[in-house]
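See structure below.
Missing here is one protein chain; the remaining ones are kept as they sit in the complex.
Lettered A, B and C in written order, each chain numbered from 1.
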Amino acid sequence: MTSFRIEGGTLIDRNDVRSFTFNGTKLSGFAGDTVASALLANGKQVVGRSFKYHRPRGILSAGAAEPNALLTIGRDGRRDPNTRATIAELFDGLEARSQNCWPNVDFDVGAVNGLLGPFLGAGFYYKTFMWPAAFWEKVYEPIIRKAAGLGRAGYDPDPAYYEKCWAHCDVLVIGAGPSGLAAALTAGRSGARVIIADEGGQLGGGILAEGGMIGDKPADATLADIVGELHALPNVEIKTRTTIFGAYDDQVFGAVERVQKHLPESAINPDRAMERLWRIVAKHTILATGAEERPIVFGGNDRPGVMMAGAMRTYLNAFGVAPGKRVALFANNNQAYQTAIDLEARGIEVAAIIDPRTCPNTRYQGKARHIAGAMVRDTDGRKGIKSITVRHDDGRDEVINVDALAVSGGYSPIVHLACHRGAKPVWSDQHAGFMPPETSDGMTPAGAVAGNVGIASCFDAGAKAAVAALDALGFSAQPANLLGSDKSDDIRQDIVALWSVPSSMGKAFVDYQNDVTAGDINLAMREGYDHVELAKRYTTNGMATDQGKTSNVNAIGILAENKGVSPGEIGTTTFRPFYTPVSFGALVGASKGFEFQPVRKSPLHGWAVRNGAKFVETGLWYRSSWFPKDGETFWRDSVDREVLNVRSNVGICDVSTLGKIEIFGADAAEFLNRVYCNAFLKLPVGKARYGIMLREDGLVYDDGTTSCLAENHYFMTTTTALAAGVLTHLEFCAQVLWPDLDVRMASATDQWAQMAIAGPKTRDVLSQIIDDDISNEAFPFLAAREVSMFGGRLKGRLFRISFSGELAFEIAVPAGYGESVADAIMAAGKEHGIAPYGTEALGVMRIEKGHVTHAEINGTVTPADLGMGRMVSVKKDDFIGQVMNLREGLVDPSRPALVGIKPKSPSDKFATGSHILNVGDEVSLENDQGYVTSMCHSPNLGHAIGLALVKGGPERYGEEVVIWNGLAGSAVAGIICNPAFVDPENEKLHA
Amino acid sequence: MSSLVKCPHCGLRPREEFAIRGEVATPRPKAGADESAWFDHVYLRDNPRGEHREYWHHAGGCRRWLVLSRNTVTHDISDVVDASTLKVGGDA
Amino acid sequence: MMRYSALSLLGNAFSKNKNWKPAWRNPDPKPHYDVIIIGGGGHGLATAYYLSKVFGVRNVAVLEKGYLGSGNIGRNTTIIRSNYLLQGNNPFYEFSMKLWEGLEQDFNFNAMVSQRGVINLFHSDAQRDAYTRRGNAMRLHGVDADLLGRDQLREKLPFLDYENARFPIMGGLMQKRGGTVRHDAVAWGFARGADQHGVDIIQNCEVTAIDREGDQVTGVQTTRGAIKCNKIGMAVAGNSSHVAGMVDMRLPIESHALQAFVSEGLKPFIDTVVTFGAGHFYVSQSDKGGLVFGGDIEGYNSYAQRGNLACVEHVAEAGMAMIPALSRVRILRSWGGIMDMSMDGTPIMDRTHLGNLYFNGGWCYGGFKATPASGYCFAHLLAKDEPHETATEFRMDRFARGYLLDEKGVGAQANLH
Partner (left out) sequence: MRDFPLNIVSPFPAKPAANGHAAVHIAPIGDGFVFHVLGNAGATEGSLKKLINDIAPELGGALCSPSPHQWFWIGSCEVSQDRFAEILAKLPDGFAMTDQTHGRVRMAVSGVKVRDVLAKGTMIDLAPDVFAVGQSAMTQIGQIGAMITRTDDDCFEIMVLRSFAVSLWDELHHMAAEFK
């Protein structure tokens, strides 16, 4: 027989039938079912295949620890591989499929691996697949890779919405079983801010599996009372379907709430999160996560029909599902006997209770045969269990026919979250388990996680833990008494540890999911991988999706037994996030696709759009890169036109993204003098100066201009790329290095719309808009000051600076006016042939002029490398980078220095990133002379030009070299030249 | 630490709001100091296991440079001050 | 010692795998060694292996404070590549790649060297230009490199976000010979190989002090007693400053945590190593089916092998920006390792101010790929007292002298490398 539905079930609603499919077969269950309970109710015992040997596997647990029942749920972008059937809530139309099996879960060809078992022991792959050498990658590895893995993830994007939140509380209660509920209620009544989170769909934890009475009320009535009161408390926030997955520093917890995972597609609100990531900031935490029941390692312990005793209770009491008709229990502790009691209460035959303890002291008074001092050594049955073989204490074997076996090897406290920050759990012989560590950072364990047994003692422990915590936080609290005067709760565990049955027949599994057997652990020991961490890595025990929730402690027990030491001496492997696996979607929240990072828009963005700009991402900014006109199909058509137009007429370019910093204070000049390598102390009011900033290691950091707008008031511009970095650097200098200087600064990048107007006709255009005299005499090169515009209606800041090498101004106006001013300039320039130009044209013109950008200022160059060595002051007392700039390696004459480069034959092209070789030299890294930092097509010269950093630098003007681009298979004859291709005498600048 | 920092100006803030520069090394040498003093300052670090003083910049808040006293093993913070009050940078 | 072969596997299968011998001995420390190597990570073990095998120095001990491979060799994202830019680096990493290519046959252990290709994506002209420069530097040294355009990339990696990306992908630089290696097996293979040549591998043996006389070292104090020696080589990765501090050295190094991640096991999903150029993310799929991936280091100094949640989120965000289909893939585990971040992002392998103490460290987050060459070159240095020809620029004084090897160009701030 197999499992089937019976009466009862506190969690299910029999009036709400839900249909679903499993491997294509239509089945039905009830609202409140998990996929696992619904499958069991339908008699589906074999739900998956194991990883390595493809053994048929059934449902082992009723919760997060499930190693076997991993299904793929949903399809296309909503496909969830590796979903634990035991926590997936059933909804109408759910589609579930088994994994890792072909052609199907009932008949799986991969099962032949079972026959190869002896070859596939722990670590076998390290010893083989090496011959012949080429076969590993061509033959063996592809086969291994195809066989490995569990579910298949699709390539479709996920249509669901995700988000992230912060939450704050005085007390965070993790787990809503009896201990967590008592803690939350105690804390809630005291007025503290409480968050109680549980990964289940309902509050209750262990209470939900409880069929009987709590105190003098039925368990579900007691639970309803508690939950009702918690809901009524405004200072208590209840988070169900919320897994606390990680404990991070400062009592910040990561949690994921499965907001709509339990809903059918038709009911999903697309504006609500599918899953929500919480970062919970707590002042104190009550860890009430319970304990995980442990399997026992024995032959055939993975046969479908073998189930954890506690899980069997849950299926019986909460879901109304019986595991079979004739059940045996194999347990080494008293608590598990409750399963036998409950089975019998539901009229299910308990054939035998097999207990390795010689004289168990339990209160069990049922009908089952009680076999003490015995162990289950084997099971039989093809797709489900038919019988078990029991080894009696006198060595005799007995076969007992059963169709289900409940197993309990004890309880492992769920200590994960207490250990994520590095603390190690502590072994307890009394509990036969690893207990939570003593931690000092505000976390108190309570309930089964701390070794409490039974609901009454968990209530009590939870309430007391909360009182202590609240006390420390300054709340006065009384422990909530949830039981009245109870008695029933004197279960003594009396556990005698049993890890693995020594007389096991056949494969005895420690880690179900990774198919690790007791034999594998023994082999690892024999081969020297006997440290618990090495054994883990060599056998992969505990490395599957369940992270060894059911297997780790047994593996430790086996190692300990073999070495003849206590499990405490072996210790656990390291507990790490995530408690259960967390989706990328949840961790990413809304920052996906186009929303990956925010967009920064220039105040002239709208203007650029209206003028047909093509945009390019530059950091977070969108910058206009070129402005195609009708008929221009190729970007170069537009760029060439824009460049020629600037050089012969006039153009306008948005430079608002440059970093802008207002600098004030009595010591502002001194400050600038220290942060730039060139002199700034005597910059007069109304003047701008080009400056180079070094890092303290003497290499160039950034360049830009700084203008003196008034006494003690300067305006600095930085490159777009380093705007944030430079401000941070200046703040460091001002606050940390020289806090005694009176210097204050504020970013003004966003306040100003700034545009460059460049070309021989610039003045004709600007003088229509600017009221002040901007003639060469009145406003010479590098003048910088506030000007009146539009007949006094607007003031702006005007700078006579030029990146293009043309006669040029930059005008800055308050950002909101930017578009109007740009429109006005376009209107004023119409008769002069004005056209907007973008960053591409800007780039061409600066290369033509030999001006550098971060393509050259790449963090490894000195001012001298860039041909600006003379700017570095030799007079100043001190500036950033002054001393380190003089190191031997930074003044080495063989350093590459900036030059221009052009093809010998004007029709030849070359690429940025090409390397330079001497003519006739062999192609080798030793012969590398440097590389092309920037290149473009110069419409003025009619051929490609570039800048390069080349050994020997300007001394080599005129020399022929090879411009080598191995990636493109090209080698072009080039000539090293002066980088100022256009107007080397700077006549245009001063026009 | 590492999740939250109590900025002396802004209160408890998430790590995301901060940019970190690293160890408060030897003070910035005075003008005229020789290359080896500069080499020490720019390149060498104590990098201790345990108590560590380091620069954090509250970039997403007050934009002040802070000095944290923080344990590099436990991540516990024992002190946070505005860097300017320490005058740790040395002077020119 | 036992040689692994098809025959030995077969034989043992029939004897129920009962006769396998330990992969290495578990000796007690001897009172004296010719060479002590501090640190039983990849580099320390590889050094011992080559010292004993190639340079004939066999009276060697590797002292490891934890279990074998408990450091970064056991926690990295397993990417190997030799796509370096600078002359001081590139030949060294290519030497390492060549050693990887023959490693399994050399030490008779299948470390699953898998040259499945490494692709670095780029998203802007500037990044493309930088990769062009890098790819050409590689080609100059005979290293394979290919610049892929968007269409070529689409063919190979159809699941990347080409449509709705914030930073659209323009192409990628590919090194076909790059790939992954089963990290633990590297440690185990070198350990077993070294052991076979007589090296003592001593676990749970933390060096707590270094003894010195004048300008020489004479031995070490450990948690398993004092041990004398003629030479000491340090290869303690994330603990470099701490151990160097035992002989009053301050290093141009900071220790930072780097997190890595593995997803639940999946059927084949991604066939190469891909790194994202518009955020910190790199991913490959392990032989077991997990997606192994990582991001950037934590900005603060740390000796705790764990990171924070903000960083986890950033990594996940970058991952999804690159591969939208990851949304429903679940992350199984995260962990951390401690990186010895040097001030120019490049390792240091050199003598020290003490005549017979040698230093190997500062590998930042790129030292796994260097493991064989680092071991070989460090063994060369220890045995011959002069650097191997591919490791001549990893010297300690390059910072003072200004001969930096700064591939990223971010200067003397360790956490930016």
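Criterion: a residue touches a chain if its C-beta (ideal position, glycine included) is under 8 Å from a C-beta of that chain, and two chains touch if they have at least 3 such contacts.
It should be emphasised that the depicted structure is a prediction, and the values quoted were computed from it without experimental measurement.
**Q** List the displayed chains that the omitted chain touches in the full complex.
**A** Missing chain, whole complex, touching shown chains: A, B.
**Q** Which one touches the absent chain: A:Glu137, A:Glu163 or A:Asp637?
**A** With A:Glu137, A:Glu163 or A:Asp637 as choices, the missing chain is touched by A:Glu163.
**Q** Out of A:Ala828, A:Val883, A:Val932 or A:Ile963, which touches the unshown chain?
**A** The one listed residue touching the chain not shown is A:Ala828.
**Q** I'm checking contacts with the chain that's been left out. Which of A:Ile12, A:Leu27, A:Leu60 or A:Val281 qualifies?
**A** Selected residue, touching the omitted chain: A:Val281.
**Q** Which candidate, A:Pro598, A:Pro684 or A:Gly969, sits in contact with the chain we can't see?
**A** Going through A:Pro598, A:Pro684 or A:Gly969 one by one, A:Pro598 is the residue touching the chain not shown.
**Q** In the full complex, which bits of subunit A touch the chain not displayed? Write them out.
**A** Residues touching the hidden chain, for subunit A, are 161, 163-168, 193, 269, 271-273, 279, 281, 590-591, 595, 597-603, 606, 621, 662, 664-666, 712-713, 742, 744-746, 748-752, 768-769, 790-791, 793-795, 814-821, 823-824, 827-828.
**Q** Across the whole complex, list the residues on subunit B that are touched by the chain not included here.
**A** Subunit B touches the missing chain through residues 9-11, 13-14, 16-17, 60-64, 82.
The criterion applied here is as follows: only the chains that are shown with their structure count from here on.
**Q** Rounded to the nearest whole Å, what is the centre-to-centre distance of subunit B and subunit C, using the mean of the C-alpha atoms as each centre?
**A** Centre separation, subunit B to subunit C: 29 Å.
**Q** In whole angstrom, how far does the Cα centroid of subunit A sit from the Cα centroid of subunit C?
**A** Comparing mean C-alpha positions, subunit C is 23 Å from subunit A.
**Q** Quick one: which residues in subunit B touch 2 or more of the other chains?
**A** 1-3, 14, 19, 21, 35, 39, 42-43, 75
**Q** Can you list every residue of subunit C that touches 2 or more other chains, as numbers and ranges?
**A** If we look for residues of subunit C contacting two or more partner chains, we find 304, 308-309, 400, 412.
**Q** Where on subunit A is subunit C touching in the complex?
**A** 51, 77-82, 118-119, 121, 124-131, 133, 136-137, 141, 144-146, 148-158, 160, 162, 164, 246, 248-249, 252, 254, 277, 279, 420-422, 519, 523, 526-529, 531, 533-534, 537-538, 540, 543-545, 547, 574, 576-578, 581-585, 587-589, 591-597, 599, 616-618, 695-699, 701, 854-855, 858-860, 884, 887-892, 911-915, 923-928, 931-932, 934, 964-968
**Q** So in the complex, which bits of subunit C are touching subunit A?
**A** Touch residues, subunit C against subunit A: 4-6, 8-10, 13-14, 16-18, 20-24, 26, 67-70, 74, 87, 90-91, 104-105, 108-115, 123-124, 126, 128-137, 139-141, 145-147, 158-159, 161, 164-168, 182, 184-185, 188-189, 203, 263-269, 279, 285, 287-289, 304-306, 308-309, 312-313, 316-321, 324-335, 398, 400-404, 406, 408-412.
**Q** Across the complex, what residues on subunit C touch subunit B?
**A** 239, 241-242, 245, 250-255, 298-304, 307-310, 343, 399-400, 412-415
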